[in-house]
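Heads up, one of the protein chains got dropped from this complex, but the rest are sitting where they should.
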Amino acid sequence: MPVYYYIFLAVALFSIGVIGVLTRRNAIIVFMCVELMLNAANLLLVAFSKMHYQLSGATNPHAAGDAQIFVFFIMIVAAAEVSVGLAIIVMMYRNTHSVDVNFLNRLKN
Amino acid sequence: MTNIVQIIWLIPFLPLIGFLINGLGRNFLSKTATGVIGSGVILISFLISVLVFFSVKGGNTEVAHYFNFINTGSLKVGFDFQIDQLSSLFLLIITGVGFLIHVYSTSYMHEEEAKDFAKYFAYLNLFVFSMLLLVMGANYIIMFIGWEGVGLCSYLLIGYWFKNNDYNNAAKKAFIMNRIGDLGFLLAVFWLLNKLGTTDYHQVFALVADTQKSQLTAFDITGITLLLFVGATGKSAQIPLYTWLPDAMAGPTPVSALIHAATMVTAGIYMIARSNILFTMAPTTQGVIAVIGLATAVLAATIALKQNDIKKVLAYSTVSQLGYMFLGLGVGAYTGAVFHVMTHAFFKALLFLGAGSVIHAMGGEQDMRNMGGLKKYMSITHITFLLGCLAIAGMPPFSGFFSKDEILAGAFAKNPVLWVVGVLTAFMTAFYMFRLYAMTFSGKFRGTHDQEHHLHESPAAITFPLIILAILAVIGGWIGIPEVFMHGGHRLEAFLEPIFAQSNVIAEKHELPHSTEYILMAISVAGALLTLLYAWNKFSKYEKSEEVETGFGKVLANKWYVDELYDSIIVRPLRSLAAFFNNVVEKNIIDGFVNGVGKAVNYGSRQIRLLQSGQVGTYVLLMVFGMLVLFIIQLFL
Partner (left out) sequence: MFGNDITIPHLLIFFPLLAGLITFLIRNEASVKAWSLVSAIITLLISLASIYYRHNPELSGLAFNYEWLKYIGASFSVSLDGLGRLLTFLTAFSFPVIFLATYRNSYKNAKAFYGLMLLSQAGLMGVFLSTDALLFYFFWELALVPVYFLCSRWGGQKRIAATFKFFIYTFTGSLLMLIGIIYVYLQTGATSYSEHSFSMQAFHSVSLIPSQQNWLFWLFFVAFAVKMPIFPFHTWQPDTYEQSPAAVTMVLSGVMVKMGVFGVIRWLLPIFPAAVATFDNVVIALSVIGMIYASLIAMRQDDLKRLVAYSSIAHIGLMSAAIFTTKQLALEGVMIQMFSHGVNIIGMWIVIELIERQLGTRKISELGGLAHTAPVLTIMLVVIAFANIALPLTNAFVGEFMMFGGLFKYSMWYTGIAGLSIILAAVYTLNMVQQVFYGSANTLTSGMREISTNEKIILGVIVITIFAAGIYPQPFFDLTKDTVAEIITRFK
């Protein structure tokens, strides 16, 4: 499959994520959209890693996973982020009985 | 000769020592000690000056180098003294008259507290020191040191009674007007330095005479001499800078005699006589000097006609006589001008000291309308004063006659119009001096009973200088008897010949026929005699009246309103300008701009701050836009 299929998919996923973050007020959905953007990036990393491995004609099979290591990093970071982020959202709901992000503008002024 | 040169530094150094002793020891020294030290140092300086005088008679000039005042790659100024005929003559006048006035002061100032007495003598000694530097310096910079120094001492002595703010204002006025002149002097020195690279007299004069070598243009010489003359108008109280001198009478009377009559105010004449070669080469400047000198002489004489303060009359008379000297310089009669400096020093110091003696006896009263009939009470003062009046009025054979006659003859040779105005001024001089004499000494006493009771002849310390000066005022002119009376009688001219030799070569000498000279003399003497008799007749029976001056008399009594004029065209506009700068330019424009920048920054940040809305969505949107912009830049640029 040509690499641009992956690129289109990743761009589509990323754009959905961006639009979701921009338009939705519900903190949980915003959160999910952020995850979507991260995964779009992951998809691209995997796709390019594979592509460059094939193009370079390398013979060492271990080299194929070099860039894909980053994907695991990102997934770990995302998991950590989820745990912290969800905790924040829970606390927010407890205090304000709402998960509307626009409600949280207390830092203003 | 060489022996004398080795000790000439003592002449100014001794008064400096006197200043230091009296100044630092003012809390410990008794009045007697102060007086002895103050006068003693001047006496010793005088004795050395006499030796110097006789040693330079041979005609040689000696320059003594002490140390380098400034010695750099671009400027060399030595702390040098020059002794020649001109400076030795001035040395005699300064230390001689100075000594007499010191002696006089010991009695005149006796009512002051000991420390103020010491302060007075310290200032007086400092003045003599500065004046000696002025005449002994061998270059213009040393002269300038003395030049400003005498201005300082004049300031300190006019404001000696510093409790009185009028006196302080007079002192300040004197200093500032002198400073205006000093600026002219300084600029002239810079000009000389720039063109010739030196200010040493002998080098400057040699270069000036040799215009080919020095490349001085006529413009340069005229500019330099005019600026020097501006300096002289400040120090020697000529139009337009003369108004400080009458105000300077706020100082103690001996100070008026020493500084504002006999010595300091003649510094301008000394300077021009010293630089005579420069002035001879600048005929334009000479014309300006002659006209300004004569105008000053007339103006001051007219004002003197209507003054009632005894010291004010003498002050305006001094301004007028100084105008004569400048007339002499302007017409090239250098010897005549210097001669008049000398005779004027004698008779004007005598008149001031006599006036001081009168004021002393009157208990501080200076208004002549309250005097009268004093000849009964103070005979020595009276006689000496009369001699002084005759001398200044130009009666032969008193000293004033010879010197004034020489200047007038010079003026006639240049331009008879100058002579006519000069002679008329001489008549006015005779008039106001005898008005002064008659109102003070004859008629009957018009003061209060207390004052009358208090009237007495002054003590010996006051009358002794009066007598000496009176003798000098009578015979002082005999060293300059004109050729028409006696061949070789003008010993002063022969003595000063080396100084003015260069000028005499350049300027053609007009010799008046003897018959003309006799006629001129006859006219001036006869006229003066008539006016003085008229004044005597009119004022010897003067009665006090409350009559207010009207018309022209009022203008004269108010000194032609020159002070008011200066106030409205110079002082006030300058103050308004200063206020404008202070209140508008400084506070609104410059600081307004600076603070405006600050305000603009404040305002801008307040506006930009609104971007921080606190809405997460806005931040994200901006972020996305930012990313898009970066993409676009990356793709298309």
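Here the chain labels run A and B in written order, and each chain numbers its own residues starting at 1.
To be clear about the criterion, a residue touches a chain if its C-beta (ideal position, glycine included) is under 8 Å from a C-beta of that chain, and two chains touch if they have at least 3 such contacts.
Predicted, not measured: the structure shown is a model, and the values here were computed from it.
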Chain not shown, its touching partners among those shown: B
Full-complex contact with the absent chain, from B:I176, B:V288 or B:L305: B:I176
Omitted-chain contact residue, chosen from B:P12, B:G98 or B:G149: B:G149
Among B:I70, B:A218 or B:V417, residue touching the chain not depicted: B:I70
Positions on chain B where the hidden chain makes contact: 67-75, 141, 144-145, 148-149, 152, 155, 159, 162-163, 165, 168-169, 172, 175-176, 179-180, 182-183, 186-187, 189-191, 193-194, 574-575, 577-579, 581-582, 585-586, 590-591, 594, 598
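Basically, only the chains that are shown with their structure count from here on.
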Contact footprint of chain B on chain A as seen in their complex: 18, 21-23, 25, 30, 101-102, 104-108
Touching residues on chain B, where the partner in the complex is chain A: 612-617, 620-621, 624
